[in-house]
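What follows is part of the complex, with its chains left where they were.
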Amino acid sequence: MDVAIVGVTGYSGTVLYTLLAKHPAIDQINLYGHQDEGKDGEVRYLDQLIPGFHGQHIRIQKFDPQQIMANNTAVFFATSAGVSSQLAGDFIDADFPVVDLSGDYRLPDPAEYEKWYHKPAAPAEHLQKATYSLADFYQPGTSYIANPGCYATATLLGLAPMVQNDLIDPDTIVVDAKSGTSGAGKKLTGITHFTEASDNLQLYGLNTHKHIPEIVAQLKKWNDAVNAIQFSTTLLPLTTGLMASIYAKVKPGVDQAQLMAAFNQDYADSTFVNVLDGTTPDLKEVVGTNNCDIGVVYNPVTQTVMVISVIDNLMKGAAGQAVQNFNQLMGLAETTGLPTLPAFV
Amino acid sequence: MDVAIVGVTGYSGTVLYTLLAKHPAIDQINLYGHQDEGKDGEVRYLDQLIPGFHGQHIRIQKFDPQQIMANNTAVFFATSAGVSSQLAGDFIDADFPVVDLSGDYRLPDPAEYEKWYHKPAAPAEHLQKATYSLADFYQPGTSYIANPGCYATATLLGLAPMVQNDLIDPDTIVVDAKSGTSGAGKKLTGITHFTEASDNLQLYGLNTHKHIPEIVAQLKKWNDAVNAIQFSTTLLPLTTGLMASIYAKVKPGVDQAQLMAAFNQDYADSTFVNVLDGTTPDLKEVVGTNNCDIGVVYNPVTQTVMVISVIDNLMKGAAGQAVQNFNQLMGLAETTGLPTLPAFV
Amino acid sequence: MDVAIVGVTGYSGTVLYTLLAKHPAIDQINLYGHQDEGKDGEVRYLDQLIPGFHGQHIRIQKFDPQQIMANNTAVFFATSAGVSSQLAGDFIDADFPVVDLSGDYRLPDPAEYEKWYHKPAAPAEHLQKATYSLADFYQPGTSYIANPGCYATATLLGLAPMVQNDLIDPDTIVVDAKSGTSGAGKKLTGITHFTEASDNLQLYGLNTHKHIPEIVAQLKKWNDAVNAIQFSTTLLPLTTGLMASIYAKVKPGVDQAQLMAAFNQDYADSTFVNVLDGTTPDLKEVVGTNNCDIGVVYNPVTQTVMVISVIDNLMKGAAGQAVQNFNQLMGLAETTGLPTLPAFV
């Protein structure tokens, strides 16, 4: 199988490449770039663009939908929000398999998209042909996969068993999420300047983060009583990893045992989601993997449950989940080519 | 004025020394150590114990309460919980001025102390002679100051205006607190081993942290309706700084303007507590200072207020607040010798 | 093929496990521990010992040489210096394939070992049956491989082409080497306490580092004119990665072109050693790989060449090279199961 990546030079795209390069069902990776093909007709190769990618002498080809569909079985868009929707139209019209890592097709309503993203939305008929797919709750849908955002993934996996089983008061959900800088991408910004970000914590996007509406929409699908969540994001002085610290009041009578039963049941067959038994996960134990490790601790004094959900934001939060969705879309085993042992040190 | 430090080689003690060394009202600092005087009668000096303390050739003297009281105007205990209560008895009996940075005299009830600290409590009559003093709300009391804990300081300063003015539902308080490793002290532990702590987040003491009872006790003094808080602590990959991210549902009708009014009024005369206007503070903007910077953001969608309160855990959270309390105890201007400009980079 | 690891819970052992778990020629990994089998007969499993190793429910068995040899094709010692020599005797006597990641068999002379390691040496007859094998210059030898040290690996790969081709003055070699904390292992020490190591540089082992004699011995094999090197090691505030910055005066008439020719020729057929063309490598471009990236820059003003050689200290500097040596010992392709694409972010 040959597959295409558009946008390989971003952090998600680069990690995606390393996964696909080891994927046993993939013969060849073709690279396309709306910008990466070089200015003024300059020919560019992957090994020139990414330090350490010795031997990956693959040319970045000009973006051409027909050529991409002719030469590949599927395409991954590792492009930014606002870019994917400029590029994806022909693929949607052709029902060609796409996994889109951007946020452009996650929200079905154009008005909602424009409210949160402050950019023009894709056409409504295209949005309706996209399937928002949290891979660990994958359900067959259209051939266009809108891969969830990193914060959304950790938050939804941490909330799913409680929301699905109606164990918490839906008006009391608080998510204090923290992420490394790689989630902010390669673009140079003040808050990701080393001298500013090191030894620091910086909040950003409070109450306005783009992942809020996709989280609420998915929670609502599971339990119509959820209307909103209190959600904050804090930039950490580290590059990789994301922790969602989730709090909610439990419904009367719910206790630790009932909570654990719900989590263990939901994730009994999951390769990637690990429910810890009475402890809380460290961030680092998932870095380098497609895992989501979850700790669940009920506090009877406050009738509050705290759930800690950790992921590698570029793996489970982006490229890893994209491959997991791709595997399922292609009818492969969900786990094909995906790492579950952490890098650790 | 001559003052004494017991326990100068711990992180809080060392920072305390640097503050007192520049304090205009202090002539001489005398150092005493129950351990630091060296084994087998070995004579030890500060400049040998702390790298970079060139010229601070001050002998660590043997701990002797009578000699300390004879030669000093006040004493600072920068000793660990469980140690202060072994050393402080004579000083309390003599009503000698003490600022104790440990947790040994923060809880007035011995049983409460033993429940949270798992150590023998100081005698009840001694506990009653200690004043728990959040310095920015200082009220004259006994000559024995129990200096608040670092997490307690950031949390209480962030909650005070709302709790005192009854603006939030007291059953909905959630505190997601994060701190650098210096708060864990010099003792070598697995979670503070660099290879483990770097690039990582690690929760610890969930629902069992020693600062919980002192926070709740102080909140209760301000507003009897507070019974408990949901409180977590996460170890950050940085050495210095502490952020308390505080969430609560507001009382019906409370809005951003009312919240800001309460914060601005409470801290109108404060040198050290800065209420930001509509923004959230970065952790680093207080490191190196005795400041507490506070951001307040109300979310009308969830009727929840988020307060971000940041401090330098060794300054405002320990040595700086100790000097502030000392200043007030001695009748000096509260701000004497205390830095308010951040170190930054 | 079944293989054994002794000492899986150390950092090198854990990384070694992750490599062998993906190695296509290995069916099963058996774990043995002289300590890891638990105290008081407690049964211990890998997934209990290493956070995030979900599903690796492998029992740590008691160390028993005969059982190990009966049930495995080869054994890896990921044990500390001073420990391997206590355990390896039976394997050496039986000519059983061993890759030893410790320093115990790197120096052929017991007196030399005891001078640098301050521990009892293995018996001389055992030392003589061990082969010191820098894997990228592998030559078939005995079945006991003494895997090189991390600093030795980066330094030797950076010096080899110049020393072998007699391009530098052998009395002028200066190596300023820097490493992350994982090289210091899991043992808690003051210099690896996060609060001390973060935002810091700390020199250690100046002129006394154990890797000095193995470097000099290997250089001498290549060029008898080398007698000594000036060598320092600095602990970096990061966990993984090692850079050797190497300086030497060139022989009269040697220039950049001649230097590049020597490097390119030596490593023309190497999968893992990459000679950069006129640039210097960043440390991070090799982390997660078994690569060694090398930059070579001659300065005509000082007649000095600077070589920058970077490796992942736990991969090429320990577990990765061990697998490379194992592959060669077993007659497998040298590259089997070894990663060459960096983890990056």
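Which chain is which? They are A, B and C, in the order written, and residues in each are numbered from 1.
Quick note on the criterion: a contact is a pair of C-beta atoms (placed from the backbone, for glycine too) under 8 Å apart; a residue touches a chain by one contact, two chains touch by 3 or more.
Everything numeric here is computed off the predicted structure, so don't read it as measured data.
Engineer: How many copies make up the whole complex, given 3 shown?
Structural biologist: 4
The rule is short, and it goes like this: only the chains that are shown with their structure count from here on.
Engineer: Counting only C-alpha atoms to place each centre, which chain is farthest from chain C?
Structural biologist: Between chain C and the rest, the longest centre separation is with B.
Engineer: Centroid from C-alpha atoms only, then distance chain A to chain C, rounded to Å. What do you get?
Structural biologist: Distance between chain centres: 36 Å.
Engineer: Just give me the whole-number Å value for how far the CA centre of chain B lies from that of chain C.
Structural biologist: 46
Engineer: When the centre of a chain is set as the mean of its C-alpha atoms, what distance in Å lies between chain A and chain B?
Structural biologist: Here the centre of chain B sits 39 Å away from the centre of chain A.
Engineer: Out of chain A, which residues touch more than one other chain, so two or more?
Structural biologist: As it turns out, chain A has residues touching two or more other chains at 199, 239-240, 282, 284, 345.
Engineer: Write out the stretch or stretches of chain A touching chain B in their complex.
Structural biologist: Of all residues in chain A, those touching chain B are 171-172, 174, 176, 178, 180, 195-196, 198-203, 206-207, 228-230, 232, 234, 236-241, 243, 245, 247, 249, 280, 282-284, 287, 295, 297, 299, 301-302, 304, 306, 308, 310, 345.
Engineer: Mind pulling up the chain B residues that touch chain C in the complex?
Structural biologist: It is residues 11, 180-182, 184, 186, 188-190, 192-195, 197-199, 237-239 of chain B that touch chain C.
Engineer: If we count contacts the way the header does, which residues on chain A are in touch with chain C in the complex?
Structural biologist: 11, 14-15, 17-18, 21, 50-56, 182, 199, 239-240, 274, 281-282, 284-286, 288-289, 291, 293, 314, 340-345
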